[in-house]
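A single protein chain has been omitted; all remaining protein chains appear in their positions.
As written, the chain order gives the labels A, B and C, with residue 1 at the start of each chain.
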Amino acid sequence: MNQMALVGRLVKEVELKEIGEGKIVTNNTLAVKRRYKNEQGQQTDFIPVVAWGPVAKLLHTYCEKGHLVGLSGRMQSRSYVNKEEETVFLVEMVIDELHFLQGRKIQDPSLLEVEV
Amino acid sequence: MNQMALVGRLVKEVELKEIGEGKIVTNNTLAVKRRYKNEQGQQTDFIPVVAWGPVAKLLHTYCEKGHLVGLSGRMQSRSYVNKEEETVFLVEMVIDELHFLQGRKIQDPSLLEVEV
Amino acid sequence: MNQMALVGRLVKEVELKEIGEGKIVTNNTLAVKRRYKNEQGQQTDFIPVVAWGPVAKLLHTYCEKGHLVGLSGRMQSRSYVNKEEETVFLVEMVIDELHFLQGRKIQDPSLLEVEV
Partner (left out) sequence: MNQMALVGRLVKEVELKEIGEGKIVTNNTLAVKRRYKNEQGQQTDFIPVVAWGPVAKLLHTYCEKGHLVGLSGRMQSRSYVNKEEETVFLVEMVIDELHFLQGRKIQDPSLLEVEV
């Protein structure tokens, strides 16, 4: 069993990457406020997130940096070799479901233009 | 909102550490099977977990390497400076609740001794 | 293990009840949109929720009918005898944590008055 739910804000713009086999992926980070403040004030966790295929496209179409979203999914670990040829171990959330918690990004501003 | 639930096995023995202010903490890693097998067979995620105070003590008293446990909690991020003076960014689960899913560790082996 | 997370809207005003031993409780229902639409259109689940003590007070102070909230907690079952002397079996969410996902209720409307 592996289940998680987060509500927080995207820390950067959503960029789609196409990898090898025609798969689409996007990586981001969610800023999640902690429930309790401590002596340093409001604490925030920064959780890496990844979305694939249709979920990645939804995120790209409707969300931008700073948007509040609810995410459901699971935690995964993976490792990769970086440019310095070091193996990096990474823990990140894989997004299964995406919930928009504020106004969506306007895709085509011309839709808002009023002809006189 | 920040909520997660995992079921998996502890990958190492539970060791308590006492830090500065009399606080007790234990770090471990949970091996969590993925739901779906892929072409490489069964995949497993390795999720770092941390427990404080009474939860750490429960884990230490009743669990050992390999035990199956259910954990509820939240995901946190933090950074620290390692021995090589590099800043390491870490994502880990903070355990709020612990559920024993198999026989507990026997605390006093003498209880198992059979008189002849 | 018993963990749940919901995002939805309160279907009625928050009213505090004081019961016997000085305990404060509030009952409400959360309207939660389903992820997928079906042939009847958007489906919504109506989940009974209950909050006690400080969580009930927070809900009462800051939320009103229609507000979007995120709730973390657990599912419980209980039964009671109603006015018709029938035993009613009830399943409801007990709220542990409350997340405001929209502007809070204005407590003192006079703060909004503009002096002329």
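We take it that contacts are C-beta pairs under 8 Å (C-beta built on N, C-alpha and C of every residue); 3 or more make two chains touch, one makes a residue touch a chain.
Please read all numbers here as calculations on a predicted model, not as lab measurements.
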Touched by the hidden chain, restricted to displayed chains: A, B, C
Hidden partner chain, residues of chain B it touches: 1, 3, 5, 7, 35, 68, 70, 72, 97, 99, 101
Interface with the unshown chain - residue positions in chain C: 1-8, 32, 34-35, 45-48, 70, 74-77, 91-93
Touch residues of chain A, complete complex, unshown partner: 1, 3, 5, 7, 70, 72, 97, 99
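Assume only the chains that are shown with their structure count from here on.
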Category of the chain touch graph - line, ring, star, complete, other: complete
Whole-Å gap separating chain A and chain C, where each centre is the average of the chain's CA atoms: 28
Where chain B and chain C are represented by their mean Cα positions, the distance between them in whole Å: 33
For chain C, residues contacting two or more additional chains: 3, 5, 7, 70, 72, 97, 99
